[in-house]
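Following: one structure in structure tokens, then a few remarks.
Every protein chain of the complex appears in place save one, which is left out.
For subunit A:
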Amino acid sequence: MMPEGLTFNINHGYLEGLLRGFKGGILKQADYLNLIQCETLDDLKLHLQSTDYGNFLANEPSPLTVSVIDDKLREKLVIEVEHMRNHALEPLSTFLDYIKYSYMIDNVILLITGTLHGRPIHELLPKCHPLGTFDQLAAINLANTSIMLYNAVLVDTPLAPYIKDCISAEDLDEMNVEIIRNTLYKSYLEDFYNFCKKQGGATADVMCEALAFDADRRAFIITINSFGTELSKEDRMKLYPRCGNLYPTGLNMLGECDDFEQVKVVADYYPQYKELFDNSGINPGDKTLEDKFFEHEVKLMKKSFMQQFQFGVFYAYIRLKEQENRNILWIGECVAQRHRAKIDSYIPIF
């Protein structure tokens, strides 16, 4: 095989260049310092105008609301990702599709939970993430069981193979939905992991690390969230994605855990996670474990920009942009609710 460096740019050079340009538009620490000084959302808008966001809020009448900002942020990301997807060639196009699958899973779960709570489907559909919409989503209110879900909605979507592990005729309830979500995610992560591994080279290096972290994070969170629920240990074991650094020993140990302290003991065996667990806490002033995970993710994603001629940057950019949107929304919420005490808990990227 030819070395990637020689041939990568033939097909993907334009998009990588474009993406690295987009990356330059990610807000810097200085921008955040300015943002947290805002008094109102209009100040926020004014400052964002001087960044790469430009006039993305110019046509919104004031007073602004956080949800409008949310919509616009999402719209901007979607436009960028769709543009890249439309110009992508194989295997980058498949890679980008894989990224979209996670949004599809989220949408499916969102709609199922929504319909379980009796919300009409046309009210729920606009709430779906545009990156993960597909036509069959509309029929999701038919699915009362996972079989129906498979038959009516997912059968000819890329998600179909992921659900095969949890098809049952049981009625859907909250517990089931969570299990479906985690099973879908597990199969998805493993599939994506294998796909990246097959690509080889720098893509495999970067992406396997990123996905392994994602898998481990899920395993930890599933374990922690399962305490005090009726989820049995065997079932829990089935939900762990088996492509992370924890696999197989760590997962086995996690499977035996009964409380948070035991999870911590497991994490102690892995230096990269030990640090996250050690520095987090639930006391005021401490960072939550979730934030620590996010921080670690940002670090990983930033690292992936160090390598050229690989697809990891596309994944990293979307992840970083998601994080940035979360940051802006957090700051926006703090500003809007005049609750400035915790405005600093955003996660700086650059």
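Just so it is clear, a residue touches a chain if its C-beta (ideal position, glycine included) is under 8 Å from a C-beta of that chain, and two chains touch if they have at least 3 such contacts; residues count from 1.
Methods note: contacts and distances are computed from a predicted model.
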### Query
Considering the UniProt annotation of the chain absent from this complex, which name among "glyoxylate reductase (NADP(+))", "WD repeat-containing protein 34", "V-type proton ATPase subunit a" or "Trafficking protein particle complex subunit" applies?
"V-type proton ATPase subunit a"
### Query
Pick from A:4, A:42, A:235 or A:291: which residue touches the chain that isn't shown?
A:42
### Query
Which of these, A:19, A:84, A:105 or A:140, touches the one chain of the complex that we don't see?
A:140
### Query
Residue-wise, where is subunit A in contact with the chain that is not depicted?
34, 37-39, 42-43, 46-47, 49-50, 54-55, 58-62, 120-122, 125, 135-142, 148, 151-152, 155-156
